[in-house]
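Dropping the structure in here first, questions after.
In this view, the complex is presented without one of its protein chains, the others remaining in place.
Per-chain residue numbering starts at 1, and chain names A, B and C are given in the order in which the chains are listed.
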Amino acid sequence: MIWSYDAILLILIVITAIVSLSIKDLISATITLGVFSFLLCLLWAEMGAVDVAFTEAAVGAGVSTVFLVATIYNTTRKSSD
Amino acid sequence: MLQHAPVIHLLAPFYAAIIICIAGMWRKETAYPIAVTALSLSLLSAVATLIKVGIAGPVIYAMGGWSAPFGIHFHIDALSALMAVLIQVVALLTAIHSRHPIHSSIGEKSYLYYPLFLLFVTGVTGICQTADAFNLYVLIEVSALTSYALIAMGEKRSVHASFNYLLVGSLGATLYLLGVGYLYLKTGTLNMQDLNFIMTTRELFSTPTIQVALILLMVGLWIKMAQFPFHGWLPNAYTWAPSPSAALMGPLMTKVMVYVMIRFMISVYGLDAIVDSMWTTWVPYLAIAGIVYGSLMALSQHYLRRMVTYIIVAEIGYMVGAAWLATELSITAAFYHVISDALMTLALFLCIAAMRVRHDIRSIHDMENIFKKMPITMVAFSIVALSLVGIPPTSGFISKWYLISAGIDAGHWPYIIALLLASFANAVIFFRIFEIGVFGKKPAEGHHHEESHDKKYLSEAPFSMLIPCLVISASIILLGIFNQPFIEMISTTISSISGGEVLQ
Amino acid sequence: MKVFQTIIAVVLGALLIYAEADFPAWASSKSPANAGELSQYYIKNIYDETLVPNMVTAVLADYRGYDTLFETVVVFTAGLAIFAILGTGVMREKKTAVPAPKRIYSEPPFDLIVRISTRMLVPVIQLFALYVLAHGHHSPGGGFQGGVILAASFIMLELSSDLRAEAAKLTHRMSIWLGIIGIVIYAGWGTLSLFFGGHFLDYDMLQALFPLDPLMARSHSMLIVEVGVAFTVSSIMLLIFRQLVSGGYSIPDKQA
Partner (left out) sequence: MDLQTLLVSKLNYWIFVILMIVGIWAIMSKNNLIKKIMGLAIFQAAVILFYVSLASKEHGTDIPIYPHDLIHPEHHGEVDHHVEEDSAKAHGAYEKHETAHHEEEHVKHSDDHDAHAEKDAHHDTHGDHQEAAHGVAHHDAHAPIADSINADDFNNPLPHVLMLTAIVVGVATLGVGLSLIQRVYRIYGSIEENEILEAIQNASDDGLTLQPEEEAAAQQE
């Protein structure tokens, strides 16, 4: 639980969250959301919450990104905002 | 086996949902009978628990054998037992009612519809009994997920309505989760009785974290119960849902959230902590805005289902307003209104669905000479209408009576005026319907009434839809006449909880 | 219209910041949550009462087993809900703006590298998934993580090869069956303890079944419960993936 490592991760998390919401192309927005989730997983592991990190990586980042890409495949890829 | 009754009426619908999933794949028609038998069994077990609670006081059932704060356990007092019985009654009648509409509109997916139906009942029953704040969140999610699917199996516009409901509902549930997190941060436990015990012993109520936790919890619950500023999702969701889903979720989802709000007010925060807080001043005005908005919107609707949804928004305003007057009488009145309003909403949805199936009646203007076409259903409909307006023998009158007396007792005159205005608006709505129903369109509008009495003209609702309507309207009257035991049970429970002695 | 939303967001933020002043210092073991009776009891007594080194798995599967049961029910409900929303009945929608996909996305462009590497990786991933499930008592892992990784291996197989062939192997009916088996294992195991005089989900009472003392009964019951969770999570996550990729069409009509 090194504070400085924590701070960098948290700043990166906020940046990826805002970026993933502002990208127009939905596929890259999903990938950025995946990065957001994996950074979260890194943060949990670093904060000592190992089980939560494992779940976040497998369930939160892995499967949600697959579901999002599958839906974008069946709908449109471009978004107006 | 009576000792395990609280678990039985939770597991019966749960196991029935699983059995239907298995049996339904091969023969679709097995779904309906299994659902009805399971719900009747759970109704018996819920009544047994109610009787046991009535005699022996709160029942505490520890899950997994762990004692109070370490494991999850049920704390069933009269309020949760009454809610459990109410849920099983509403679910059983809706299940009986749902045979015809489900068969016609989504016949081939009925083996999916009934498991979701029963899982919703399991989630809602669990909400009423659990004494663990986080477990409540998981059960809210179970009932929420099933309600998204139950709504989205309806007409075309129900899909978009269900998506909006998903967004707003998940937002509300997550705010509730955050509120529980704030409570856990300051007290260190998740059990409701423990929270109350620690908050009273350490006088935490005035600390900013607990105040913000109360705000988050209330906003989350208001979103889930469609209280006035957060009600955006409800009108579309219940208008376009299949009629059995609307009949199941209309009375249950919002009323159970009112029960959870009351449970948090009296069991976790404690009535004496809330009475002198600034909440009891501004929340009733929010509720009054809800009542006025709901009644006016209901007046302006001519599409029947949408009108009922706005009546629900107004009724939620009654309950939230009464609950937040924060006197024992007002909370008793609010809880009694939860029960009577659930029955009234169910009756409205059942009658409207019956009219729609037989005569494809969707709006007020279609209801020409409805009293001649469907006399029995209209008898049930008029009883509910009288109850909504608040005419004596019905339970609506009794609940309005207690609400107004609570308002007078608390000296909150705008709330009483709003109640009377809402009753007047209901009167206008329903007498307008009766006028069209009995006399048909006015001759000036060029509609001559054909008095033909052929078979097609006088066709009552199918048998399986008629019985629930009649049973419900009869129970509204019975609840109105024999209200004394209910009021007695509710008020003693509330006074015992908020009487300061902590049920450890 | 955007101004209204930003105001609400900022008001919520201000509310939370107002509460933050009162929070205990961030990583303090003296904060009520960490120094509370509940967490102290868990940290001290878990190994004595359940013989499970991983505290999180112990609290998840045993102390708060009822929570996890309903969490598995949430996953199962999500599978049923998606199947109901996107399922076969929807295929006969007439006047829709965009026609439903007529055939399943069947043949991806043939790519030797992807296919061979997937075929090599999948067994390793599945082995790891079973390890995560079985080793949930001693190391981070358990039912949910193991189930999802198992589902991920099937998803990888389907993405690289022909979805229709894969769909035929593990039909939607089989997925729902596996989901049901998982829930029946979990809830049935809890109900079983009712017959031995315990409360619901009370694993202590099950030592009558196993010739060993209640502690080991608890530890083994937790493993059985985790296996049930893994069944449900893996099959339902696969079902959800199939539904979302094929837009609800992956189910061959004759079987619906």
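Just so we're on the same page, a contact is a pair of C-beta atoms (placed from the backbone, for glycine too) under 8 Å apart; a residue touches a chain by one contact, two chains touch by 3 or more.
Everything numeric in this text was worked out from a predicted model, so none of it was measured.
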Checklist entry - Which chains here would be touched by the one that got left out? => result A, B, C
Checklist outcome for this item: From B:6, B:65 or B:251, the answer for touching the chain not displayed is B:65
Item to check | Identified contact with the non-displayed chain, of C:86, C:178 or C:225 | outcome: C:86
Next on the checklist: To test your reading of the contact rule: which positions on chain A touch the chain that is missing from view?
Outcome noted: 1-3, 6-7, 10-11, 13-14, 17-18, 20-21, 26, 29-30, 33, 36-37, 40, 43-44, 47-52, 55-56, 59-60, 63-64, 67-68, 70-72, 74-76, 79-81
Checklist outcome for this item: Those residues of chain B that touch the unshown chain are 1, 3, 8, 11-12, 15, 19, 37-38, 41, 60-62, 65-67, 104-107, 134, 137-138, 141, 144-145, 148-149, 152, 154-157, 159-160, 162-163, 166-167, 170-171, 174, 177-178, 181, 184-185, 190, 239, 302-303, 305-306, 362-363
Item to check | chain C residues that touch the omitted chain in the full complex | outcome: 1-2, 5-6, 8-10, 12-13, 16-17, 20, 23, 25-29, 31, 33-34, 38-40, 42-49, 51, 53-56, 58-60, 64, 67-68, 71, 74-75, 77-78, 81-82, 85-86, 90, 92-100, 138-140, 144, 184, 188, 191-192, 194-199, 202, 204, 207-209, 212-215, 233, 240, 243-244, 247-248
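Methods note: only the chains that are shown with their structure count from here on.
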Checklist entry - Going by the stated contact rule, which chains contact chain B and chain C alike? => result none
Next on the checklist: Tell me the chain pair with the top count of C-beta pairs in contact.
Outcome noted: B-C
Next on the checklist: Roughly how far is chain A from chain C, centre to centre by C-alpha average, rounded to an integer in Å?
Outcome noted: 19
Next on the checklist: Between chain A and chain B, what distance separates the C-alpha centroids? Give it in angstrom.
Outcome noted: 38
Next on the checklist: For chain A, give me the residues that contact two or more of the other chains.
Outcome noted: none
Item to check | Junction residues of chain C, two or more chains touched | outcome: none
Checklist entry - For the complex, which residues does chain C have touching chain A? => result 27, 54, 56-57, 101, 132, 140-142, 144-145, 148-149, 151-152, 155, 237, 240-241, 244-245, 247
Next on the checklist: With touch defined as at the start, can you tell me which chain A residues reach chain C in the complex?
Outcome noted: 1, 50-51, 53-55, 58-59, 62-63, 66-67, 70-71, 73-74
Checklist entry - Mind pulling up the chain B residues that touch chain C in the complex? => result 4, 7, 11, 14-15, 18, 21-22, 25, 61-66, 69-72, 106, 108-109, 112-113, 115-116, 119, 122-123, 126, 132, 134-135, 138-139, 141-142, 145-146, 148-149, 152-153, 159, 182, 184-190, 207-209, 211-213, 215-216
